[in-house]
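The complex appears here without one of its protein chains, the remainder shown in place.
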Amino acid sequence: MSLLSPKEIVEKMIDQDAFSQWLGIRILSVSKGGCSIEMTVREEMVNGFRVAHGGITYSLADSALAFASNSHGQHALSIETAISHTSPVLPGDQLVAIAKELQSGQRLARYEVTVQRNYKTVALFKGTVFKNDTPWT
Amino acid sequence: MSLLSPKEIVEKMIDQDAFSQWLGIRILSVSKGGCSIEMTVREEMVNGFRVAHGGITYSLADSALAFASNSHGQHALSIETAISHTSPVLPGDQLVAIAKELQSGQRLARYEVTVQRNYKTVALFKGTVFKNDTPWT
Amino acid sequence: MSLLSPKEIVEKMIDQDAFSQWLGIRILSVSKGGCSIEMTVREEMVNGFRVAHGGITYSLADSALAFASNSHGQHALSIETAISHTSPVLPGDQLVAIAKELQSGQRLARYEVTVQRNYKTVALFKGTVFKNDTPWT
Partner (left out) sequence: MSLLSPKEIVEKMIDQDAFSQWLGIRILSVSKGGCSIEMTVREEMVNGFRVAHGGITYSLADSALAFASNSHGQHALSIETAISHTSPVLPGDQLVAIAKELQSGQRLARYEVTVQRNYKTVALFKGTVFKNDTPWT
């Protein structure tokens, strides 16, 4: 098991995570198996419909999955993720992603991540991870 | 129906798609309901494990879905997408995403996108879109 | 809109639903956009591993999706569903499926269904439906 706290692990992860930094992701809170993170959508993140590219919301949710699932101290890798975009996101919008552990076994764990703008859901994300034996140090 | 060809629609889309441009996406080919696009992974696209962030591969596949599903001339919006990352992607890797229409009805259509590096699959993506009545002009 | 109440719609649906009857599904509660239903797993429902076939838990959850999404009075059809089986289910187990509406727009709505045994989750299900203009009468 890891000697690092959930918060120390996530800080270590985001320090080396160039793309989460480009997205402007900030950590709001971390617990064992959960986290809340936020970012602000910029003009360079839109697609051909002038709304946020689906990959932006996905990336935010995927980072939340990575932080939540690695917070236990063991390396966890995404196996399968799915996202439904339920409301268009615009430049200037501030998004909050809240990751929650639904189930956790020895090798596999499932998470849901809700992405919100002003407390209203804009995307629903579900992810399954595989845990190997490498500890966070 | 649209007076634009599939290629003209996709060129129009990518012209206004700031995030696909940031990713460095290039169009290889476009047909009605399908496309091949490519990009090269850069250092600023990695996550805390020093491999490409899951959001990068997702974004490439999601752009391929958007181009393929809008190529018919009618606006199409993503309802639901899922991705499995099957092999780690590294900075310098050149990725090709190939979108193929699996089924197309009046309102709904399904696509699969295979993301490859040197003709070997690194991610499997599936997407469902909703078609509204707005034509591409 | 339908003149029938959510409960009347679901009773009408299950009356004509031969497979839900074969499964032994019983309605526990119905509300606009939600429902709880239950069933007991029988010997004839197991697979080659002597545990409940994945299709049994899926079918229970899919019925819950159908009841919850049609309860508003408008016909709703499944577009896309996904399930994670998180714990093996055995003959004799009593399963409860709880459907909850996550989001509902004019044409599309998303639901999650949790399948439980003794208040512990055995499967996580997510579904998206398409609503057409046919009312329940």
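Going by the order they are written in, the chains are A, B and C; count residues from 1 in each one.
Quick note on the criterion: a contact is a pair of C-beta atoms (placed from the backbone, for glycine too) under 8 Å apart; a residue touches a chain by one contact, two chains touch by 3 or more.
Please read these numbers as outputs of a predicted model, since none were measured by experiment.
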Which of these touches the unseen chain: C:K7, C:H85 or C:R107? C:H85
Based on the whole complex, identify which of B:S29, B:Q94 or B:T121 touches the chain you can't see. B:T121
Listed in rising order, the chain A residues that touch the chain left out are 79-80, 82, 107-108, 128, 130
Tell me where the left-out chain touches chain C, residue by residue. 12-20, 22-23, 43-50, 52-56, 58-60, 62-63, 66, 75, 77-85
By the contact criterion defined above, which parts of chain B meet the unshown chain? Give residue numbers in ascending order. 82, 84, 86, 102-103, 105, 110, 121, 124, 126, 128
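Following the convention adopted for this analysis, only the chains that are shown with their structure count from here on.
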When the Cα trace of chain A is superposed on that of chain C, what is the rotation angle, expressed as a multiple of 5 degrees? 180
Calculate how many whole Å lie between the centre of chain B and the centre of chain C, each centre taken as the average of the chain's C-alpha atoms. 33
Chain A to chain C, mean C-alpha position gap in Å, rounds to 29
In angstrom, rounded to a whole number, how far apart do the mean CA points of chain A and chain B lie? 21
At least two other chains touched by the same residue of chain C: list those residues. 82, 128
